[in-house]
Structure formats: structure tokens, C-alpha cells
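Mind looking over this structure? Questions follow.
Only one protein chain is missing from this complex, and each of the others stays in its spot.
Our next item is chain A:
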């Protein structure tokens, strides 16, 4: 039997496929990290999350 992959491994693998979106989101936060508030970069995050969800689905 194959050893079970830990969920965190699958999570990391899927997240690594969205580096472009992650960079856009990261830049949005880092450009002014002294005034971060809730949903400051919600648009960029949703793009990142959409990409992540697609990648996570494909990996299963």
C-alpha cells in the first residue's frame, strides 16, 4: 500500500503551482505593509485561491 501523503504536502504542492498569482498578491501586501486591513487585497487573493483550488483538484 502506498504511504498516505500528508495533507500539508498536497497543500504545498498545489500552492507551488500558483507562484505567479502568489507574487501578485504578495506585492499587493508588501507595497505598504504598515497599513494592512481586512480585505485590502481581496481581488488578488481570490485569484490566488481560484488557481489553488484548480491545482488542488487536479492533483487528486
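Following the convention adopted for this analysis, a contact is a pair of C-beta atoms (placed from the backbone, for glycine too) under 8 Å apart; a residue touches a chain by one contact, two chains touch by 3 or more; residues count from 1.
Note that in this section contacts and distances are computed from a predicted model.
According to UniProt, the chain absent from the figure is "S-adenosyl-L-methionine-dependent methyltransferase", selected among "S-adenosyl-L-methionine-dependent methyltransferase", "Small ribosomal subunit protein bS16m", "Protein FYV10" or "LANO_0H07976g1_1". Taking the whole complex into account, chain A touches the unshown chain at residues 6, 8-9, 11-12, 15-16, 19, 22-23, 25-27, 29-30, 33, 36-41, 45, 48-49, 52.
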